[in-house]
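The complex appears here without one of its protein chains, the remainder shown in place.
The block that comes next holds chain A.
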Amino acid sequence: MTDALTQADIDREIAAAHAAYGKRVADGAPVEHHPRRDYRPYRSSVLRHPRQPLVAIDVSQDPELVELSSPAFGERDVTGTDNDLTRQHAGEPVGERVTVSGRLLDRDGRPVRGQLVEIWQANSAGRYAHRREQHDAPLDPHFTGVGRTLTDADGHYRFTTIRPGPYPWRNHVNAWRPAHIHFSVFGSAFTQRLVTQMYFPNDPLFAYDPILQSVTDDAARQRLVATYDHDLSVPEFSLGYHWDIVLDGPRATWTEEGR
């Protein structure tokens, strides 16, 4: 099925989904901050999205729900080198060093403290250190591409890493993913759990990528793109990128400090 599928086919589907969203909002529907699970231009989603509507849980009816608390993480879950992906091997990885930093916040703008932030990414040639990865680009013996850290008292996180390369994938003919870093974060409630991807500014591949375009709201999609921050650049060492992350979640959890 995917053999004959061209970028032009995907472009048409992306444009149609975008237009349909624009019409929904113009007709009074709410802004959609997250992608729909049934986003056909991303072909892997076709058989993996529920067709039944999700069942809503009114959290205000039961503040004891286990989903309104979150797993605990602490210093035992990280080590000193976990947030510097350039120092996890004996030698220096190849590529452009970058510093990525920002804050983890809830929908009220409050910092989410002491929670785990995990990242993973391809190396500078666009290849993952994953055995089933088939992209014919060099592996870097000095780069695995895995990091984790805890947010501090102000919700800040910080990583030193290598800017990942773009890479091809098999969604359609000539499909290329823009450079991105995968993020996995927890909030103060399990319902705030978020797995997402951070992109680098001004990437020419943005318009062609059905995964990024699955976020059909323009402003929401922009929130996935980091900003270059000269103050975060480290002299003689790395370029800095700033990326804040805001966790979604039921309104009822936001008023419960310390859950």
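One rule holds for everything that comes next: a contact is a pair of C-beta atoms (placed from the backbone, for glycine too) under 8 Å apart; a residue touches a chain by one contact, two chains touch by 3 or more; residues count from 1.
Convention: contacts and distances are computed from a predicted model.
Of "Protocatechuate 3,4-dioxygenase alpha subunit", "FAD-dependent oxidoreductase", "Cytochrome c oxidase subunit 2" or "succinate dehydrogenase", only "Protocatechuate 3,4-dioxygenase alpha subunit" is the UniProt protein name of the chain excluded from the display.
Across A:7, A:184 or A:233, the single residue that touches the chain missing here is A:184.
Although one chain is not drawn, its touching partners on chain A can still be listed: residues 33-37, 39, 42-52, 54-57, 59, 61-67, 69-82, 88, 102-103, 105, 107-110, 118-120, 122, 128-130, 132-133, 144-146, 182, 184, 190-191, 193-197, 211, 214-215, 219-227, 242-250.
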